[in-house]
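Before anything else, here's the structure in question.
Only one protein chain is missing from this complex, and each of the others stays in its spot.
Right, chain A next:
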Amino acid sequence: MAEMRDEQSRVETREYLTFTLGAEEYAIDILKVQEIRGYDAVTRIANTPDYIKGVINMRGVIVPVVDMRLKFHLGEATYDAFTVMIILNLGQRIVGMVVDAVSDVIALSDDDIRPAPDFGATFDTQYLMGLATVAERMAIVVDIEKLMTSSEMGLVDQLSQTAV
């Protein structure tokens, strides 16, 4: 019995959503994704960094939108009918994230994710869960919740950050 359970947990996989920013492919836990929608009607907020595009109305809830392409200087920040936004649900908070494209949903087991080398990537390594290889491509697995609630993103009041 115990062996069987071992067997099962070993092959237990989790699903990840992958998206591209420039030439790089990223993967985030799909359970943190609420929905994917087009980019529209963003209300600008004054005196914020350029990657904070503003706020949108998500069915009566005011949600901030971050353009990851601007934040990490990857790809080209154009806005058209094909621009997509991943709406993330991070516990108490909802955040919209603009990316180049959403590519796939992949299943990864913990073993598939290899520790990331300390190479001073675009993302600080503290937000990286590791690297995974999917069909010959490399995906960077990101701890999106940690990243979005970090002071680096400036999405959260510093005082309330501990509460998140």
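Going forward, contacts are C-beta pairs under 8 Å (C-beta built on N, C-alpha and C of every residue); 3 or more make two chains touch, one makes a residue touch a chain; residues count from 1.
Here, contacts and distances are computed from a predicted model.
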> For the complex's missing chain, which UniProt name, "CysO-cysteine peptidase", "Xylose transport system permease protein XylH", "Chemotaxis protein CheA" or "ABC transporter substrate-binding protein"?
Replying inline: "Chemotaxis protein CheA"
> Which residue among A:I30, A:L70 or A:I94 touches the omitted chain?
Replying inline: A:I94
>> Considering the complete complex, identify which of A:A23, A:V61 or A:A135 is in touch with the unshown chain.
In response: A:V61
> Residues on chain A that touch the omitted chain in the whole complex?
Replying inline: 41, 43-49, 54-57, 59-64, 93-95, 154-157, 160
